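Yeah, one chain of the complex is gone here, protein chain that is, but the others are all in their spots.
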Amino acid sequence: MALLKIEDVTVAFGGLLALEKININVNPGTITALIGPNGAGKTTLLNVITGSVRPRTGKILFEGKEITGIPAYTLVGMGLTRTFQLTNVFPNLTVLDNLMLGSYVFCRPWKELLNDIFARRDPALAAARASVDEVLEFTGLLPYRDLKARQLPYGQQRLLELGIALAAKPRLLLLDEPAAGMNEEETKALAGLLGRIRANKVTILLVEHNMRLITNICDDAYVLVHGRNITAGPPRQILQDPQVIEAYLGRRKHA
Amino acid sequence: MSKGVIGWAVALIAAAALPFVLTNNYYLHLMIMIAINSMLALGLNLILGFVGDKSLGHASFFGIGAYAGALIAFATNGNVVYTTIGAAVIAGVASIAIGYPVLKLRGPYFAIVTLGFCLIMQLVASNWVELTGGPMGLPGIPSAKLIAGGTTILEGVDEQDYWYITFAGAALLYLLSRSIERTSLGRILTALKENYNLSEAVGINPFHIKMAAFVIGAAFAGVAGSLYAHYTGFISPKVFDTLLNVNIVTMVIIGGEATSSGPVLGAMVVTLLPEALRFAEGFRLLIFGVILLAVIMFAPKGLLGLVTTLRSKIRKEAA
Partner (left out) sequence: MLLFQTISSGIVNGMIYVLLALGLTLTFGIGRVINFAHGEFYMLGAFAAYLVIAHLHLPYIVALFAAAVIIGIIGVVTNRLLILPVQRKESSIWAPFLVTLALMTIFQSLALVAFGPDPYLLPSPFANKPFNIGGINLSQQDLFAVFISLFFSGMLILLLKRTNLGLAMRAVARDTDAACLMGINIQAIKSVTFALGTGMAAVAGVLLIPQAVLDPYVGRMALLKGLAVVILGGLGDVYGAILGGLLLGLAEAFGSVYISVAYKDAIGYLLMIIVLLFRPQGIIGQKTRQG
């Protein structure tokens, strides 16, 4: 059974169809890519999954349960987290605090407050800390632990963003262009990291432009053009599809 | 840790010794007002410092707390446990009623509607004569008493007693505020101000958290109001004064937002500065306004922020 199932999702802004009858299955333990030219509706689809955009028709199923319209803050607790297209961290908080916020689902803030007042240990906080330590180790951000997020170099900031999403220990991770703005070296490291995330049984749905990254690590790919899903399948195969080449490179060159 | 313990020991001894040093009751009165204002500023700081939206109606909850405390005092002969907790609860409940529509608003709308709520409360206090005594107010509010098993153990009689009572109240709320600041809650409140979308993405329900900050802030003001009612023995619709709203905001801004010490510092400045400027007579509010303006323009992070900036500058020069 698919971990995430997108069924017949159509989104319209005013009279404009942003997404039309999209069907996507994300199988557990895979990395699935969502590709397509700018404005194809990829980010909109992520927004539909995390509840900030309401589809006109269709529904989203996560682990067999319908989650259409459920806000992002509830989904985190259900095991689904996301990152954003532009770098999105808490700039004036330390790396540690950023990740602690990432592990917010484990915290019981009111109990923690009571425990703090009576100077007792908070078990939930300990669980959150453990998750954060794991992420620090896993992403290699440990040396930067006490720096403020805005003091990190760009590549590390993107890594932190990923770390924040991982700290909630999701079963499904939605990533919006994680390699954007990264150099080749950083992209390679990211590919390695994504592979290790998959090895940890976290399923990934990825919006990406970097074709090499996609062919290297993805198991499945869906191509969106003008809000329509024109084809799907293993990345290498898809990239040979004339429709896809046309959509990416334009009509004239291949006419 | 031990440094903190020493700090608190010094503060407690200083607070206990204060009435013996400040034998003039007027000075003691000012200290009491600092304690009450600190509670108000600490409460508002939770809303404005952490959530980042400016409330101009914090005096509403002070006033509601004062009336609730006074009425409970009449009913319980001034049992301070009932009055403070009752006032905190009633102010908190009132804040839920107004917070529901208001917290969804942002920016200027939030500021103006909270101000409007305070005005409505003032008119209610002036006109619901059976309950509030109307414009004449409620005189003869029983003094604060600690009652156990029907017998009064302690009673607030003079300025010295009320200094201890209000200091204890302010110290407790300060500790609570510090706890909020350093646990997950504090981190969440800053997160909402720093990056709203990401806050939602990590699992924070912004509305719940804002509401929580609003309710706790209002409850702080409720406690302040009830202790004020005990202390003065008389309250009138003036407790909902518009100027008080502005003054509470001023305390938080002057002291420095989003820390627990800032509001206390601000409460000291806003309470004492007009007194210190007494020599200027008619010009004293003018000078106060100009000083406030200077702080806003030249120390946008408040006096506490100014101290931090200066300190790091000095350190840099030394290095």
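Read from first to last, the chains carry the letters A and B; within each, the first residue is number 1.
One rule holds in what follows: contacts are C-beta pairs under 8 Å (C-beta built on N, C-alpha and C of every residue); 3 or more make two chains touch, one makes a residue touch a chain.
Quick caveat, the model's predicted, so the values are computed rather than measured.
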Neighbouring displayed chains - absent chain, whole complex: B
Which of B:Ile96, B:Leu123 or B:Val157 contacts the chain that the document leaves out: B:Leu123
Given B:Leu30, B:Val246, B:Leu272 or B:Leu306, the one touching the chain that is not displayed: B:Val246
Touch criterion as defined above, residue of B:Gly7, B:Pro139 or B:Pro300 at the omitted chain: B:Pro300
Hidden partner chain, residues of subunit B it touches: 54, 98, 101-102, 104-109, 111-113, 115-117, 119-120, 123-124, 126-127, 242, 246, 249-250, 253, 282-286, 288-290, 292-293, 296-297, 300
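The definition used in the following text is that only the chains that are shown with their structure count from here on.
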Chain centre separation (subunit A, subunit B; CA means) in Å: 43
Residues of subunit B that touch subunit A when the two form their complex: 175-176, 179-180, 182-185, 187-188, 190-191, 194-195, 197-206
Touching residues (chain side subunit A, partner subunit B) in the complex: 50, 71-74, 76-77, 81-84, 88-93, 97, 100-102, 104-105, 107, 109-110, 112-113, 116-117, 125, 164-165, 168
